[in-house]
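Here the complex is missing one protein chain, while the rest keep their positions.
Order of writing sets the labels: A, B, C, D and E. Residues in every chain begin at 1.
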Amino acid sequence: MPTLQVSLIRGYSGPVRQRLCRRLTAATTAVLGAAPEAVTVFLHEVDPDGYARGGHARTPAAAPEQTPEEVVTAFLAAMEARDLETAATHLADGFVMTFPGSGPMTRLDELVAWARGRYRFVRKTFEAVDTADHLDHAVVTCHGHLHGEWPDGTPFEGVRFIDRFEVRHGRLTRQDVWNDLALVSP
Amino acid sequence: MPTLQVSLIRGYSGPVRQRLCRRLTAATTAVLGAAPEAVTVFLHEVDPDGYARGGHARTPAAAPEQTPEEVVTAFLAAMEARDLETAATHLADGFVMTFPGSGPMTRLDELVAWARGRYRFVRKTFEAVDTADHLDHAVVTCHGHLHGEWPDGTPFEGVRFIDRFEVRHGRLTRQDVWNDLALVSP
Amino acid sequence: MPTLQVSLIRGYSGPVRQRLCRRLTAATTAVLGAAPEAVTVFLHEVDPDGYARGGHARTPAAAPEQTPEEVVTAFLAAMEARDLETAATHLADGFVMTFPGSGPMTRLDELVAWARGRYRFVRKTFEAVDTADHLDHAVVTCHGHLHGEWPDGTPFEGVRFIDRFEVRHGRLTRQDVWNDLALVSP
Amino acid sequence: MPTLQVSLIRGYSGPVRQRLCRRLTAATTAVLGAAPEAVTVFLHEVDPDGYARGGHARTPAAAPEQTPEEVVTAFLAAMEARDLETAATHLADGFVMTFPGSGPMTRLDELVAWARGRYRFVRKTFEAVDTADHLDHAVVTCHGHLHGEWPDGTPFEGVRFIDRFEVRHGRLTRQDVWNDLALVSP
Amino acid sequence: MPTLQVSLIRGYSGPVRQRLCRRLTAATTAVLGAAPEAVTVFLHEVDPDGYARGGHARTPAAAPEQTPEEVVTAFLAAMEARDLETAATHLADGFVMTFPGSGPMTRLDELVAWARGRYRFVRKTFEAVDTADHLDHAVVTCHGHLHGEWPDGTPFEGVRFIDRFEVRHGRLTRQDVWNDLALVSP
Partner (left out) sequence: MPTLQVSLIRGYSGPVRQRLCRRLTAATTAVLGAAPEAVTVFLHEVDPDGYARGGHARTPAAAPEQTPEEVVTAFLAAMEARDLETAATHLADGFVMTFPGSGPMTRLDELVAWARGRYRFVRKTFEAVDTADHLDHAVVTCHGHLHGEWPDGTPFEGVRFIDRFEVRHGRLTRQDVWNDLALVSP
C-alpha cells in the first residue's frame, strides 16, 4: 500500500536506480509488514538546474561503483587467488581482521603467515550474502561451507564458516571470521 | 540530496514511523553514497477514505509489533534465562538451528541436552546487532563475546561468537551459531 | 502501475472521497488499459490555511449532495409514484424530454397527459445505470425492462427501454426515452 | 482547486496522456463539483529503471490503441459499409446484440438477414457519443437520428436511435439498439 | 500553471502558513511571468514522527514571531512615540543608522541629540512597505511623506522620505534614511 516518491538529481545509472528501488522496498516491507507487491517506488529525476539546497544547485555524490557485497566478494576472490595486491586495494586504512584464534591482524601477509601451518588452501561455497545498511557503514555477512586441504594434503569439506565485514566508503575496515575448522582439524 | 515522500494510510505508531524513516535513510545512503544529512524523508498519511487500490479502500497490514532484532534479542534473553516456553513462542514451524558440531536441531530441549556436556552456562556480551532486509525475510546477526563456566565450574570469558538468524513474519525460522569454544575448551 | 496523488482542501465527506478514488481509478484503467489492481489513489488533504491560488486562500466548491445517477433515480422514483412536485425539483430551467413519438415536451403534466392514452402505468426494472462524465455535465443512461398495464388493464412486461439524461449542476436538463412499446402495444 | 499528480512509467503517447488528463479532470469535476478551470493535472513520467513494485521493475500494460468510442465508431462505420469482415474484428467472443424485436443475436450475418426485410439501408447521424468508465469495462452510448430507405425504396429520415455498447479489452461484448422505426414504418 | 507542493513539519500557525503561500506565489509569478491565478500552493504537513533528515527526527526552527516589516513598523512607531527603550529591543548588536548628513550613528540617544536642532518632531505617512528576501537577511524599505514642526514651531508636510532597513533574525542591523528636508528647511 505505501508508495514512495523519491526526488533526486538526474545522473544515476539504471542499475543503481533499480538497486535503490529494491532496497527501499525491502526496508518498507520489513518495517511495515506490508507485502512486497503492495509497495511501489517511483524515482523522479530532476535536472541539476531544477534543484537547490540552501538556494544553490548541487552536484550529487557519485554513487559507489561497487555495492558493499561486491567489494566483499571481490576481496574474497582475490584472497582465494592469493592475489594480495588486488585484495589490498579493497582495504581501508586501519583495517583489522580476526580469525579463530588469531587475535587481531592488520596486514594480509600476516594472515598468510598465520594460515600457513593450518591448511594448504581453502575455498568458500557461499550459502548467502546479507547486507545490513547503517547510516555511515554497511555490514556484510556471508556464510556457507569451506573445503580445502590440510597441510599434509588430506582434503576436507563441508566445514561451516561465516565472515562478517564492515564497509565504509567502499573499503573494508574490519573482517571477523568464524568457522568449525578447530572441530575437524587433524 | 534525495528526498523521499512516502504516502501511506494513517495508523502506524510513532516509533514505527521513525523506524521507517531511519531504514529508508540508511538504504538510500548505502545505495547512492549520499551523506545521511542530505537525505530527507517525509511520511504523508492519508485517511483510509482517502486511499484506494483497484478502486477499493484497503486496510493496511498491521506493522509487526517487534522488529526482527527485537525478536532475536527476546529469544536469546529467554534462552539465557532457561525459559524455554517463552523462547519457543518466537519460533516458526520448521525452525532449524545449528551449533558448532551439533548438526541440525529442531527443538529447544534438543539443544539443552546437547549443551549439557559442553558448559554449565553461557552468557553473551553483544558488540553489534545487524539486520539485513530482504523482500520476504530479514537476516539478523549478532556477535560479541561469551563468558560462562565449563562443566567443572571453571570460568571462561572473551570467547568470540556470532549468531545468524532468519526471521519471517516475526518468527525465527533458522539459527546458525559459530564460536571459538572448541579452541579454548579444556 | 500508475499512482495518483490528489491534493485538495480538507472538508469533503468520506463517501465523496471514496467516490473520487473510484472514478479516478476507472478513468485511469479505461485510458491506460491498466488492471484496476495496479492503480493506486491517495487523497492528500491540506488545511484551508495551507492552500493558496493566486496568493489567496480559497473555499472549495461544495461537493454535490447527490451524484448524477442519484438525481436520475430519485427523479424516476418520483415519477413512478406520480409525485410530480418532487420530480419537478430535479429539473433545471429549460428541461426538455422526448419520448417515442412524443416530440419535445417541457412540462411534467404535459408528459402525464401524453401518456394517459398509452398505458395505465409503467414500472422500470433496471439492468444498469451508467454515467459518462463530461467537463460541464454528466450523461446518465439507464436501461432495463418495463412492465405495466395497457389502458384496458391488460398487463405487459419485459419491454426493453433505455433512458438518457443530461445532468448539469445537479439538475436534469434533458431526458430522451426509447423503448419497444410500439412493437407490442395492442 | 484539486491538483492531481500522476506518476507513471514513461512510454504513453501524447494523445493517450492528454486523454488521461481530460478523463481525470472530468471525473474530478463530476464528483467534487469543482469548476474545470480549478482542476490541474500533471503526469510525471519516470524511466522504467526508476520504478518498482514488489521490488521489481515492471513493463506497463500497453495503452489500448483505440478508445472504447473509437472501437464503437469503427464498428458502426464497417457495418454501414457492409464490411462484415472488418466489423467482426471488433467483436469479443460471446458478443450478443439485440435490436428492437430481434431477440438476442450473436453473428453479424444473422443481423443482416434479420434486417433485410426491414429496410434497404440505414445511416446514422450522431448527436453525441458518451463513455462511462467502469473498472473492468466501458459503456459507450451513441444516439442521434437514422435515415435510409424502406424495402420499397421510400426514403425515411429523422428517426431517433440510441445504441448502447459494452467494451472490454478493446472488443465489443454487447450491443443493444433502440429506435423509433416501428413508429414510422409503412 | 506551476503548482508548489511544500512538505513541512506540522506546527506553524495559520497566518504563517498563509504568509508562506503568498510569498511563494509572488516569487513564482515574478520569476516565471505567470499570472498569479495560475499559481497554486499546497502545504502538506507531516507529524514530527513522520519526518527525518539524516535518519533523525528534527524540531523545526520556530517561525519568527514578527515579519521583517512588522519589526520595522514596530520600531518606527516606538521612535515616533519617543519610547527609546522599546525601540532598542528591536536592534541587533552592531546596529548602524545613517540619516541625511549625520554620518553613522549607533545609539538611539545619539540620533535624538542629532535631530534636536533639526525639527521638533516628525511623523511618517507610509505609501508602501516592500520586503526583499535574501537567504540570510531581509531588506525592508518604506517610503512616503513626512510632516512635523521645525524647531521654531512652523509646521511642514509632504516631504518625501524613504527608509531602508536590514533585518537579520528578527532584529534590525542597519537603517539608512533619505528625505527632502534639506530642500525645504527654513
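Keep in mind that, in the parts below, a residue touches a chain if its C-beta (ideal position, glycine included) is under 8 Å from a C-beta of that chain, and two chains touch if they have at least 3 such contacts.
Keep in mind it's a predicted model, so treat the numbers as computed, not measured.
In the full complex, the chain left out of view touches A, B, C, D, E.
Screening D:Glu37, D:Glu65, D:Asp83 or D:Glu157 for touch with the missing chain picks out D:Glu37.
Residue E:Ala63 is the one among E:Ala63, E:Leu84 or E:Ala115 that touches the chain not shown. Contact between chain B and the unshown chain involves residues 1, 3, 5, 40, 42. Of the residues in chain A, those that touch the hidden partner chain are 7, 44, 46-47, 49-57.
Listed here are the chain D residues that touch the chain not shown: 3, 5, 14-15, 17-18, 21-22, 25-26, 35-45.
The definition used in the following text is that only the chains that are shown with their structure count from here on.
Between chain A and chain E, the least number of touch steps comes to 1.
Hopping across touching chains, the smallest step count from chain C to chain E is 1.
Using mean Cα coordinates as chain centres, the one most removed from chain D is E. Looking at D-E and B-E, the interface holding more C-beta pairs in contact is that of B-E. Chain geometry summary: the mean Cα position of chain B and that of chain D are 56 Å apart.
One finds 19 Å separating the Cα centroids of chain A and chain B. For chain B, the set of residues touching two or more other chains reads 3, 5, 7, 22, 25-26, 35-36, 38, 44, 51, 53-55, 135.
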